[in-house]
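One structure, as structure tokens, below. Some questions next.
As you look at this complex, bear in mind that one protein chain is not there, while each of the others sits in place.
By written order: A and B. Residues from 1 in each chain.
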Amino acid sequence: MEIFWLLPILNIAACVLTFFFARSLAKGKAHLFTVPVVGFSWLVALFATGQVISGHEVVSQSVEWFDFGAGSLRMGVHIDGFAVVMMVVVTSISLAMQVYSISYMRGEVRYITYFAIVAFFTAGMMILVTADNLFLAIFGWEIMGLCSYMLIGHYHEDIANSGAAIKAFLTTRTGDLGLLIGAIICFWMVGTFDIEAINLAAFEGEFTGHMIEVAAIALFIGVIGKSAQFPLHTWLPDAMAGPTPVSSLIHAATMVVAGVYLVARLYPVFVEAFDVAQATGLRSVHLVALVGAVTALVGAFLALVQWDLKKILAYSTISQLGYMIFGLGVGAWGAAVFHLFTHAFFKALLFLGSGSVIHATHTQDIREMGGLRKVMPRTYWTWIVGTLALCGVAPAAGFFSKDEILAGAWHNSYQWVWILGVVGAFMTAFYMFRATHLTFHGEYKGHGHPHESDNYITGVLISLAIPSALLGFIGLPGQLNRFDRWFEPEIIHEVVEKYGMVKEEITSETYLLALVSLAVVGLGIGLATMLFLPKWRDSWVPGGLHSGWTRRAPLSYGRTLLENKLYLDALYGTITLWIRDDLSRASYWVNQKIIDRVVDFAGTASLALGRGAYLFDQEGLDGFYDGLGVGANRSGRALRSIQTGQVQQYAGVLIVAATLFGIFFILVN
Amino acid sequence: MSLTAPLTEGAVLATAIGPTVAMVVIGIVAVVAAVHLVVTQNVVHAAVSLMFVLTCVAGTFMLLGAEFLGWTQVLVYIGAIVVLFLFGVMLTRARLGEAELDAPVSQRWAAAGSALLVFGLLSGVFIKVFGNQDILVLSNGGRNAPGVLAEPTTSAELGNDIFGNWVLPFEAVSLVLLAALIGAIVLARRDDPEHVRSRVTRREIEVIDEELGGRS
Partner (left out) sequence: MKLNFFLVLSAFLFSVGIYGVLARRNAVMLLLSVELMLNGVNIALVAMGVMVGNITGQIFALFVIAVAAAEVGVGLGLILLVYRNKQAVNVDEVDLMKG
């Protein structure tokens, strides 16, 4: 436990070594440097988990980073149960993804750079989850943003990919501004960046005025950007331009949950600011729950109409992140973190499975797949495990975690959130089985002869399928829940106790809620099977699904809306265009009409004064208009002669003017 | 040893005579070199004059007790920046020895006027404000090492202050340097291989032409 600070440094060292020596020392086999390091990190994380379970106390150690006069900044680690859970997630998925990449990326461009950046990313995520202060956490957070940018743009020869990378970077940066402001407000209020101290200060109400609300909103903006919450979610589907293993590590399991991690880590701040616990109070702003629930629903809706396998998973990730966020928003801390934990495994499994499929078929369009069950049995069965876990079918992992969130919403009197969540669960089942049927069942509709991937890939898929299926059992409801007991930090426990947030006993209501959501999921699976399983579809929907009734109003309106991603991209594009075109046109207009008019007027006035009487006599109004033109012309020419474009002239004017001002002030004094 | 410890006139004179001579020499060299820099018609001569000025400034720093700064001046300025300038001169192949370095006469008169104005203002203010202010009295209470005006500042002191009180400006400067580094690379690199090739051929043609011209 005491050597935890070494892990990020080891990974950074692996990154540097890979970058500089992989070509010369390992003949380009970059994974020889990074995989052992991440494997070691994984073992240490497992060991630490064992220690935490057996009751090891929290490790907190730090050294002074630098002193900036007004105070000093420390750098250190804080390893509690929550950090350990995150470490297990990061190292497991990173290890799986790197082993997978050995096969998946073989022979691709920039193989060495790829592994180096992945190692760097792993280090960044570990810095974030083990950091004991906000400043260090932001440090790791930004490392991840940078690596995400570089990996999305891995194939930057295609201009669309580098566009997607820039979009992801800028969108998350927009949020990061909020994060930075929030951190600075916390520092201002508490006098330190230390996370424990900030949590304690928030818990004991030491924030003055409304600063805690401001801080929480600012931090939450950072969360919205990083965790792809509505309305800043549009970057995540585009981020699928990166290699598929990258999508599984960064854009499903780890980086995008950084926002969820932040809310969970600074939970007292958010609870106190948004009155999470007082669901019935009218004055409360349930920002976290609202944003999360809307995101869960919007993501699921948008996943319905995608034809790109990876984009379906991307929207699904957005939706699941929404579940985690609203889980935190309704006060179900343990459930939300547990969902983060299980989701990392089954969503990484699904992404890596989709990578296996894409590797075999050379397309991402599910309309060109089909029938892959026979040729890719291992990929198929692991995919099924992941899908069942994501849909929340008992006893796979997703069932326990998602149901716990929904139960938490119900018990903490957030019934409206519960309804949205159940609708989302229905849609999740629907879109996942739509994808499954179109990809794996029926006849193959693509080109070539797909075949099963090699042992690296299938081995990783199988080793991820096992936790996806079984991990749920450590998070059983009520008294049987081991997860909370092992991993919940002290301060969270106090918050939960103080407000009496969900720690429900197992009652008949628990079973009823679980049955309802199971029934809803079953309904979704059934409907999707009816509509998309090729064997059944023709008997239910004569004429094919996409030729007949879905093209008619009002369903077609819904389809168009969803296929255009709720027009959000168009909206953002329009705003940008508006700023670029209309605003500049407006300023041009102001320039042309108003400023020129003023200049015109000055010219006209001087002319009118000089020759006014004569002109009025001789030419009348004709002359006046002539004079208007002439005056504009002359004043323009006179002003123009100042703008010579000669820098030295400008510099000379500047220097002389500054000197004269200096002399003037000296004389005045 | 307090700053207000009384000093006898004689002590001041005795310790200050060496530095004064050095300073006068340094000042004269600096002035001559600076003037030469702005009137010479040869870019390389100008760069060398700048080197002289910079050396004199480094000497001034050392006389003032800023040893670390003086060595930085030597290493960074004379070592790096002047070399950079010489590279710039070579790369742009600025025509050596041709009277194209100066602006037209009228502009030079205007420039001289501005410069005089500035010099008059600055020196006037300095003389009026600081008058006969002696640099020794306040600086260190007479603990002068022989040959310099003030006790040298150790690099440890500078380091503590930079990484204590000035750490954020320091970080900002490091970012500025990084940005400048990247910016300079982006600005100066040729990203058009066609262009490079055509330039190379043209230069080769020039060389051949010169050789032919030399023989005929």
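Everything that follows uses one rule, which is that a residue touches a chain if its C-beta (ideal position, glycine included) is under 8 Å from a C-beta of that chain, and two chains touch if they have at least 3 such contacts.
In this text, all values refer to a predicted model and were calculated from it rather than measured experimentally.
Of the chains displayed, those contacted by the omitted chain across the entire assembly are A, B.
Residue positions on subunit B in contact with the hidden chain: 3, 16, 19-20, 23, 27, 30-31, 34-35, 37-38, 43, 46-47, 50, 53-54, 57, 60-61, 64-66, 68-69, 72-73, 76-77, 80-81, 84-85, 87-89, 91-94, 100-103, 107-108, 110-112, 114-116, 118-119, 122-123, 126-127, 130-136, 138-140, 149-150, 153, 157-158, 161-162, 166, 169-170, 173, 176-177, 179-181, 183-188, 190, in rising order.
Listed here are the subunit A residues that touch the chain not shown: 639-640, 642-648, 651-652, 655.
Here, only the chains that are shown with their structure count from here on.
Each chain gets a centre from the mean of its Cα atoms; for subunit A and subunit B, those two points are 50 Å apart. Remark: subunit B residues 103, 107, 110-111, 114, 117-118, 121, 125, 163-165, 167-168 touch subunit A in the complex.
On subunit A, the positions that touch subunit B within their shared complex are 66-69, 648, 652, 655-656, 659, 662-663, 666.
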